[in-house]
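Here you go, one structure.
For this depiction, one protein chain was excluded, whereas all remaining protein chains were kept in their positions.
Labels A, B and C are assigned to the chains in the order they are written; within every chain, residues are numbered from 1.
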Amino acid sequence: MSMPEGRMDEQTIAMRVAREFQDGMVVNLGGGIPSLACNFVAEGRDVFFHTENGALGYGGTASLEEADWDLFNASFQPVTPLPGMSFFSHDEAFAMIRGGHIDISVLGALEVSEKGDLANWAIGNMKDHNGNVVAWIKTGRFPPAIGGAMDLAAGAKRIIVAMTHTTRDGSPKVVKKCKYEITARKCVSLIVTDMAVIEVTPEGLVLKEAAPGLTPDDIQAVTEPELIVADDLKEVEL
Amino acid sequence: MSMPEGRMDEQTIAMRVAREFQDGMVVNLGGGIPSLACNFVAEGRDVFFHTENGALGYGGTASLEEADWDLFNASFQPVTPLPGMSFFSHDEAFAMIRGGHIDISVLGALEVSEKGDLANWAIGNMKDHNGNVVAWIKTGRFPPAIGGAMDLAAGAKRIIVAMTHTTRDGSPKVVKKCKYEITARKCVSLIVTDMAVIEVTPEGLVLKEAAPGLTPDDIQAVTEPELIVADDLKEVEL
Amino acid sequence: MAGTQIRIFLIFWRLVGVSVKMNKIVASAREALADIFNGAVILCGGFGCVGGMPSTLLKALSELPVKNLTLVGNAPVLGLEAQKTAARTMQVPESYADGSLLLKNGQVSKLIASVPAMAIYRLQEPFPIVKALQEGQDIEIELVPQGTLAERIRAARAGIPAFYTGTGAGTLLEKDKEVRQIDGRPYLLEYALKADFALIWAYQADRYGNLIYKGTSRTFNATMAGAAAVTVAEVAGVVETGELDPEIIVTPGMYVDRVVVRQGETG
Partner (left out) sequence: MAGTQIRIFLIFWRLVGVSVKMNKIVASAREALADIFNGAVILCGGFGCVGGMPSTLLKALSELPVKNLTLVGNAPVLGLEAQKTAARTMQVPESYADGSLLLKNGQVSKLIASVPAMAIYRLQEPFPIVKALQEGQDIEIELVPQGTLAERIRAARAGIPAFYTGTGAGTLLEKDKEVRQIDGRPYLLEYALKADFALIWAYQADRYGNLIYKGTSRTFNATMAGAAAVTVAEVAGVVETGELDPEIIVTPGMYVDRVVVRQGETG
């Protein structure tokens, strides 16, 4: 399908991410843009959404009328039930994550490095100019949140990052080396942004798809590491 | 109550053991004599029997008519259901055991030492004359069975041993030092046999109760370590 | 040396049917928490906002004269405003409360959590933990990944003193932790998180303390049951013993010491 030119909105990013979900896959969606992907499962596919707070096989986001206090995802959003779903405790939910039972984990990110390092939990640098760990660990003055991201990044079979390509002030979020604290190293395999779809490979970052109207140069201009343009570069496919 | 003189039978040993079960306690019963104790819970007490194969709160031994393939204890005996019982997997059953949630574990024994060391799994000495471990570990020629005894001995709050006082040929089973391989060290707190009830204390083994008609000397004669006779030595109480 | 066989058929104290002795139901939350002491380590169930927050128990705890508490939970102190933000247009029950009540009272000296506050919610006021720190309260924060937190608590319940996990390897969280290579991959050594009390939410209980939950409200509640020296559960209602099918009981009564019927309709 063709789309208007420019950056894609959150729903569209989520829709592109959802194209990665194959029949029978178990998928965990992080907060923010990733959480929207539950609404875009391709027809005829059974995709089993897993959430850290103890459910497998929920449906799409619930409307206000459908919302039930006992059926939420880990982003504090009400979701809908589906036949064949199941519930479990937090320890079992993370046994599933840590044990490699999640086929795809879709996570938001502050930064992704060219090696696939993920940074998505600690806002701000936590080391002082001597490289010592300061901030909250010693003073407790600025508490960041980890949530389940580290477990997912370390345990899921495949990590897809869904995020905006740049910060609000236009700085690249796809970087050579993460400035922010790392969530896990060399874990990301695919980056889906509002501008591009980029695959992390041993050779480097491969630009596979570009948002409608954007050239590789447009994307490279706001990406820190050098991108390898795929021979079969396409417009983002939905 | 008074009883005929001599050694007590298995049912009587089990009955004496069951007197230790207080209201609200969680109790795990090993195979053999211990497994009989589920039939002798004092009236008015709620005792919750736990079994390694995943049940809490079962009742007494089932008759042939009551027997159900899906309600067995770990000694492969059919048991009866009780209101409030529950089922769980093997990993959870042993989380309960290892996690110190079992108030009393009643185990059979080949030997108990004066320090409370328990030997109840490996029949025969497994070391050669140089002290090297041989037999099954290297050759696999003589497989003993461990079952859940090591976990119970290491994890339960209190270990009671229920056994005959001597082997068939009359050798003591309450010994200074176990000849057989150890199940766990310093774990036994009470020994109930067909001749006596003996408490394991830091000062040594204290003879608390004697079977009807038996004197401390009768019992000492078939016990390897020296027994401390309790000031308030009684006939076995049922 | 063959002993005389003694056969006793007279006294066969086998218990048939339901006894009426054992009863874990306690009249009030205050009574259920009466022995909580200064410096106690408290596991707080739920997930944060949704997921079964033990509001009744936390309210009662906030009214007790205990301090220097260590509060452990996934996101136990986000506060009512965050809950309302999370719920968006859903009506949050008036009875909802969380561990932020304890923060306000200055009862907390240490917080062990995966989400002490959230960057993505913009609230009218700072998050309760930030506010407490701004007020000068001396609160130590131990940040733990959610899965590691769940496993450390499960380890306490299961008698596993320590375990290795890949979570956090190669990150800031390695600090002061043992790193071990197993099959060529680095893992961190994590210890069981032992606690004095676990305060949890459940849907229904019987008087033996058997518990069932509802939907996505098992969360840390079912994980924490039995992971502390004393486990106190608040429930919507108590049913007759035997009414809960043995096949559907999630938390066997062995893991629960006291049960309180909750006030109001908290999530």
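What we mean here is this: a residue touches a chain if its C-beta (ideal position, glycine included) is under 8 Å from a C-beta of that chain, and two chains touch if they have at least 3 such contacts.
Everything numeric here is computed off the predicted structure, so don't read it as measured data.
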Considering the entire complex, write down the shown chains that touch the omitted one.
A, B, C
Which of A:Met8, A:Ala67, A:Cys178 or A:Leu207 touches the missing chain? It is A:Met8
Residues of subunit C in contact with the chain that isn't shown?
151, 155, 158-166, 180, 182-183, 185, 187, 191, 212-215, 245-248
Taking the full complex into account, what residues of subunit B touch the chain not shown?
31-32, 51-55, 64, 67-74, 76, 78, 87-91, 93-95, 97-98, 122-123, 126, 133, 136-137, 140-141, 143-151, 154-155, 181-185
Even though one chain is not shown, subunit A touches it at residues 1, 3-9, 11-12, 15, 18, 23-24, 26, 39-48, 50, 55-57, 59-60, 81-88, 94-101, 155, 166, 170, 194-195, 211, 222, 238
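Note that in this section only the chains that are shown with their structure count from here on.
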Could you state the distance in Å from the CA-based centre of subunit B to that of subunit C?
34
Averaged-CA centre spacing for the pair subunit C and subunit A, given as whole angstrom
29
For subunit A and subunit B, what's the span in angstrom between their mean Cα positions?
55
Subunit A residues touching 2+ other chains are none
List, in ascending order, every residue of subunit C touching at least 2 other chains.
154
